[in-house]
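Here you go, one structure.
Here the complex is missing one protein chain, while the rest keep their positions.
We just call them A and B in the order they show up, numbering each chain from 1.
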Amino acid sequence: MYQRELTIETHGEGEIVDLSAAVQDIVTASKIRTGLVTVFVKGSTVAVTTIEYETGVLSDLRRALDVMAPKDAAYEHDAAWGDGNGRSHVRAALIGPSITIPLQEGKLLTGTWQQIVMVELDVRPRRTRSVVCTVNGMKE
Amino acid sequence: MYQRELTIETHGEGEIVDLSAAVQDIVTASKIRTGLVTVFVKGSTVAVTTIEYETGVLSDLRRALDVMAPKDAAYEHDAAWGDGNGRSHVRAALIGPSITIPLQEGKLLTGTWQQIVMVELDVRPRRTRSVVCTVNGMKE
Partner (left out) sequence: MYQRELTIETHGEGEIVDLSAAVQDIVTASKIRTGLVTVFVKGSTVAVTTIEYETGVLSDLRRALDVMAPKDAAYEHDAAWGDGNGRSHVRAALIGPSITIPLQEGKLLTGTWQQIVMVELDVRPRRTRSVVCTVNGMKE
């Protein structure tokens, strides 16, 4: 089992970062050939999933999140704490913090148009995010 | 690999239970230091995710679920079976039954404001839920 942490800087709400190459690098460094990699993001206003990393799709995802937890709704979290990020928490809980991807011959078994992404959901202009990648399997 | 089952009693629709301390106890008992813990809930009207365990946020999540699968919509499941929990099934399928969290030095690598939660989505006044925690890794 091999574990490494990625540090990612984000620049605002709705930024979607393609982690695929960085996760593949960790898998390669682990020398594990058959197995799994779990990608987990620390924090309650950020999430991880897979998506086609194409400008239009990313924009469509942002709009769907705005339907599920709109910007202009009244959030009890905001009323209580004044953070203004009530929607960020809700969206993050719905998408989830972790995914697990199979490995074969040392390669991520994702589809051609399926990238691993971190979705920044907080409203602050700048955040440093920590993504923990854990590779588990056999070196053969 | 170390596996334990948590038994949790819930008291109604929308109850959100913080499992973080119980999951950490299982990790500690496993003596595994570096690795992963998978938290899985049995049942099709209950889900697992991470969220900041703060009253306002929990309430905001419940409201978002009510937008995605409203209480007053007509559910085919309810028409066919009269359970009245069509929305519970839909919400559970959207959030999902499992998450996987990395461990370092025997501790959950979650963010400070990121708790592991079980979301009771069924409409019955009382349920007994089973959460299976599986710890996998190295004792060093």
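Everything that follows uses one rule, which is that a contact is a pair of C-beta atoms (placed from the backbone, for glycine too) under 8 Å apart; a residue touches a chain by one contact, two chains touch by 3 or more.
Small disclaimer: the values here were computed from a predicted structure and weren't measured.
**Q** Out of B:Ile8, B:Leu94 or B:Val123, point to the residue that touches the absent chain in the complete complex.
**A** Reading the full complex, the residue touching the unseen chain is B:Leu94.
**Q** Kindly state which of the options A:Val46, A:Ile99 or A:Val132 is in contact with the chain not pictured.
**A** Answer from the full complex: A:Ile99 touches the omitted chain.
**Q** So which of A:Val17, A:Leu36, A:Met118 or A:Val131 would be touching the chain we can't see?
**A** Residue touching the chain left out of view: A:Leu36.
**Q** Over the whole complex, note the residues of subunit A touching the chain we left out.
**A** Looking at subunit A, the ones touching the missing chain are residues 34-36, 49-52, 54-57, 59-61, 63-64, 67-68, 94-96, 99-102, 104, 109-111, 113-115, 136-138.
**Q** Extract the touching residues of subunit B with respect to the undisplayed chain.
**A** Subunit B touches the missing chain through residues 1, 3, 38, 40, 42-44, 67-69, 73, 75-81, 86-87, 89-90, 92-94, 96-98, 100, 132, 134, 136.
As a convention for this text, only the chains that are shown with their structure count from here on.
**Q** Averaging only over C-alpha atoms, locate the centres of subunit A and subunit B and give their separation in whole Å.
**A** 19
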